[in-house]
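For this depiction, one protein chain was excluded, whereas all remaining protein chains were kept in their positions.
Entry: chain A
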Amino acid sequence: MRHLKCACAVCLTGSDSHAQTRSKWRLATCEEDIREPALCYKNMYKSTCSRLTGLVGVSVNQKLFGRNAIRNHKSARSLLQMSRRDPSQWIHHLNFLKRQYVMRSNNALYQRAKPKQTAILTVLEDHRDDGMDSQIRQVPTIDHVPMVTDVTPQPETTTTNMTATPVSSPVSTVVALAVLKPPSSKTVSPPQTKVVSSAAESGTEMLEVPHVQVESDEAREARLERQWKELKVDLAELPDVYAKLSKIKLTALVVWTAAAGFAMAPVPFDPATFFLASLGTGLASCTANSINQYFEVPFDSNMNRTKNRPLVRGQISPLHAVGFALVCGVPGITLLTLAVNPLTGALGALNIFLYTCCYTPLKRLSIINTWVGAVVGAIPPIMGWTAATGALDPGALLLGGFLYCWQFPHFNALSWNLREDYSRGGYRMMSVTHPGMCKRVALRHSLGLIGLSALGPVLDVTTWTFPLVSLPINLYISYLAFRFYQKGDRSSARKLFFCSLWHLPMLLLLALTCKKSRTDKEGVAKTSSLAPAPLPLAVQN
């Protein structure tokens, strides 16, 4: 059975921890809180959400979401039934979502929080209602206010969408719901099936959506009423909430960069310090991310990428989020200061301050925020290095430099496709206010990565094989940055962004493998076990 995941803009970016959650089979909480079991199809570009995660997530979710587990089971069963019944139709309905959000994210839609054109495959079961054991639900671009879907088609995106979407969606139609309210649902269902079949038949481009309102007002009211949730802390959901609050994937990447910094330091490897430094950095990152989300609730609500964050959805209170941040931050910094060394602790505290008190407010004031953000990203590997050596060596700054330079192609590419959201949300980003600079800076810093790699042997951080083995990936990202600079369109931005996601871990890994072996006075020829032999490609000395 085809693995279903959630369709939302986040998957376009793939960088938020939200994406990880969305890769699970998620009941009732896709895009907005809908109580019916909803299985959402996710737009899988080359997102970091993996199917394995999803499969694991299914089982985890079924355990955690006790009361939903039954519905989970039912809906999964119904889905299977539906797929058996008419698999081609089913795949049709799912296929039309492919790449849809790329276009949709440019639309001028008020109601970003509602899954406007995200077709949610809603599988409903109602024992009382024989005729309806599966329906397709499509959420409208609600245009009560005089505004219609505005699409900014890119030629290549459009064609991609065309080929991938045999079923055009009258996406502005609201179809289906209220199994819980049989009378109204019965009135709704005939027009709904009509709509769906017309959708299947039309099969034309999806640029324009006819505004056919099928849902009656009572049905809509009923649906909205069902979406009200009691604001009490659900212990079963807390781990997930905390994961999202701390942007767990981003935190993991930060810890990885700090660990790489630690491992690259030319000192004997101390596992205990390594572990403590990683833990402290992780906790500091959780703190910074939580405070960031705490500050940004109304802005996050209005942007597609972030509208499912816990504070936006009201899963926890602001006080709870601040409490979590303190519980992570105080022990984290204390750990770094006392158990590792004060320099690392100070850097950790500085990083939290820079991120929460400089970067977050600056996002709405000036484009300088991107440079501040790049510094924030550069500090963790420096922290890792100082945790090992206790000093700010040039090697630490080199590793920080890698992260600093990498940040620009990464973030500029990401922000390129979110320009409308940023503009509407009031975020001052280079991609919106200075698009030319945005592309130039991304290219410049991608090329800078090549230069920095060459500095590796110069500063005795790596052997001279490192610039060679890292050249292919550095050239590749520079090439993509150059294409982005030239074309400046959505697809080149997307390619550059996704490349940056694997480029950084790969670069750090290569640096680790090319780490310069330490020969100290005691005659230790090799460093720790973390310096395996260089790649076979490299010419040995």
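What we mean here is this: contacts are C-beta pairs under 8 Å (C-beta built on N, C-alpha and C of every residue); 3 or more make two chains touch, one makes a residue touch a chain; residues count from 1.
Note that contacts and distances are computed from a predicted model.
Visitor: Out of "AP complex subunit beta", "Cytochrome c oxidase assembly factor 8", "Centromere protein L" or "Trafficking protein particle complex subunit 2-like protein", which one is the UniProt protein name for the chain not included here?
Guide: Hidden chain, UniProt protein name: "Cytochrome c oxidase assembly factor 8".
Visitor: Have a look at A:Y242, A:W256, A:F274 or A:Y294 and name the one touching the chain we're not showing.
Guide: Among A:Y242, A:W256, A:F274 or A:Y294, only A:Y294 touches the chain that is not shown.
Visitor: Among A:G426, A:G451, A:P472 or A:P505, choose the residue that contacts the chain missing from this document, as touch is defined above.
Guide: The missing chain is touched by A:G426.
Visitor: Considering the whole complex rather than only what is displayed, give the residues of chain A touching the chain that is not shown.
Guide: 32-33, 106, 108-114, 142, 144-145, 147-154, 205, 207-208, 221, 224-225, 227-232, 294-295, 297-298, 301-302, 307, 312-314, 317-319, 322, 361, 364-368, 419-420, 422-424, 426, 428, 432-435, 488-490
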